[in-house]
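And now, chain A:
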Amino acid sequence: MIGAEALFRMEGISKRYGGVRALEKAELVVEPGRIHAILGENGAGKSTLIKVMAGVVTPDEGRMVLKGDDVVFAGPAAAQKSGIACIFQELSLIPDLSVADNIVIADPPQRFGMIDRKAQRRLAEAALDRAGAADIHPAALVKDLPLSRRQVVEIAKALARQPQILILDEATSALTAADVAKVFQVLKRLRQDGMALLYISHRMNEIAELADTCTVFRNGRNVATYANGSKSNDEVVEMMIGREYHNVFPPKPPAAVSDRAPALACRDLSWAGRLKDISLSVAAGEVVGLGGLDGQGQRELLLAFFGVLSGLSGEILIDGKPVTLNSPAAAKRGEIGMALIPEDRKTEGLMLPMSVRDNLSFASLDLLSKASVIDSAAEQRRNEDMLDLLAIKTAGLDIPVGALSGGNQQKVVIAKWLMRRPRIILLNDPTRGIDVGTKQEIYALLRRLAADGAAILFYSTDYDELIGCCDRVLVLYDGAVKRELKGDEISEHALISSALNITGNGHSLREGAEA
Partner candidate 1 sequence: MSDTTMGRISERMPRFIRRIEPPVAISFACIILLLLFGGLYSSAFLSADYLLQQLKVASFLGVIATGMMLVILLGQIDLSVPWVVAAGAMMACAATAYGPAATLAAVPIGILCGMLIGLVNGIGVAYLRIPSMIVTLATNAVAQGLMVVYTGGFSPRDFATEEMRYLATGSLIPGVPNALIIWAIVGAGMVFVLTRTTFGRAVYGIGNRERAAYLSGVNTRRVVMIAFIAAGGLSAFGGVLLAGYASKAAQGMGDAYLLPAIAAVVLGGTSILGGRGSYLGTVAGVILITLLLSILSVLQMPEAGRQIIYGVVIIAMLLLYGRSPANQ
Partner candidate 2 sequence: EGPEVVAGPASDPNCFVPWADQTKFYKYPKKDGPYRIALANGYIANTWRIQMIQSAKAYAAQPEVAAKLKEFKVVSTGEDVPAQVSAVDNFIDSGYDAIVVNAQNAAALIPALKRAKAAGVIVVAFDGTVDDSEDLINVNVDQKGLGILWANWLINHLPNGGKILEVRGVAGHPVDGIRHEGIQETFAASGKKWDIVEVVGKWDDGVAQKVTADAIATSGPFDGITGQGGDTGIVQAMIDAKHPFVPFGGETENGFRKFCAAHAGDGLKCSSAGSGPAQVAVAIKTAIAALEGNVVPQAVKLPLAIVEDPNFKDGTDYYKDQSDNFFVGNSFPTCGIDISAIEILNQSKDNQ
């Protein structure tokens, strides 16, 4: 680290949004051949910082120096020309264009002023290969890919630009360990090649494995910069959240044996070749995890329960009685009382331009109204309850929910369903992109809900979470339940090996990646 010349330097960068100070005299030094991790809780200013670097956001003050020269970026295109490639948290792929189109998008190969499709195809294949995603067809449309594949395409797209500085803002948040391992191999190679990398993630283990240097942000300021490994996990988290921090996961209660019919169950559930004869049950008070590689049918399974899929075969049972659910509206109704925290809060969970109030109430309007007329007083009360319960940080109920930080937005999604007091809660990767502090609150909350009698089915891409949170974990592979893990059986080792459908002694991919 010492002696290495700073490739890029940010000094005294400030940015305000109305009254919100996103960045306050922020500093950052980026050096070649190093991976620099940026940590901070939700809304700390990480994304804003890198948006400034990438030319998306113009800072109110401060200077940026690239290789000794002051630079000002008029827009993302200018930053890219200077060799800065950025993978944004909210991704920047064009859904209706093909994977190949997207990968070469900034600077497609041309002949006679026309895009050379053959050359484009070659470039795209090479980039996908480098990102460890040769399985993605270059002609596929991005919108047909699941989120995890899109993240990989985004990485390939950044690589295709051959930048000097590569920024990854929670670029792996939807990836499972196997995919993350592949990406890490790529990143480490790039580091060897002398590229400067900025890495933002809320997954502490990833940072521990990957980073050389870490910078912690809090409330728009950098709190500390240190060499990776020089601080303990708890110390880091305390710097991030500015208070004491202990164990992440709440204790699991002993498994209670009950002869009541399970709140939620299914028998031989199959759908469109994506779900194959799945049978499972979740009892009231239980937190059941869904594991496995991404895209093995977990999402479809949750949607099937929630009445979104048609043409199901097999049976869904609520309290032991078979039901037919044709819509989320049917699934959330009183007797059933189901809730689904969807995968993508921005398109499925929230209406971003609408107020926090409207979003919180939206799933519970039937409960908050008499003869379809909303009881504003009751609404206000319930909304305030939910803000308290989940400690949602917001300037008020009437501001657009899109103006909250990602983590707080996620809490709103959860709160909007908890307002109904659901008996059955389905969660699709609910802590994606959420800081450790908030995660901890969510875990505790899930436990509390279970203790109050809710049945919880919980898909996560994060193995630690499954291990720490779940009473049982069902590992899916290719649309079928491959393995059920209980109690102490739930370990990273077991999760990974069954996820890969390896019998016997599969070794940890993360270890493998480190080699």
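Keep in mind that, in the parts below, a residue touches a chain if its C-beta (ideal position, glycine included) is under 8 Å from a C-beta of that chain, and two chains touch if they have at least 3 such contacts; residues count from 1.
These made the cut because all candidates are chains of the complex that A comes from, given by their letters.
Quick caveat, the model's predicted, so the values are computed rather than measured.
Visitor: Name the candidate, out of 1 or 2, that touches chain A somewhere in the complex.
Guide: By the stated definition of touch, the match is candidate 1.
Visitor: Touching residues of chain A toward candidate 1 in the complex: what are they?
Guide: 56-57, 306, 308, 327-329, 331-332, 340, 342, 347-354, 358, 361-363, 365-366, 369, 372-374, 376, 416
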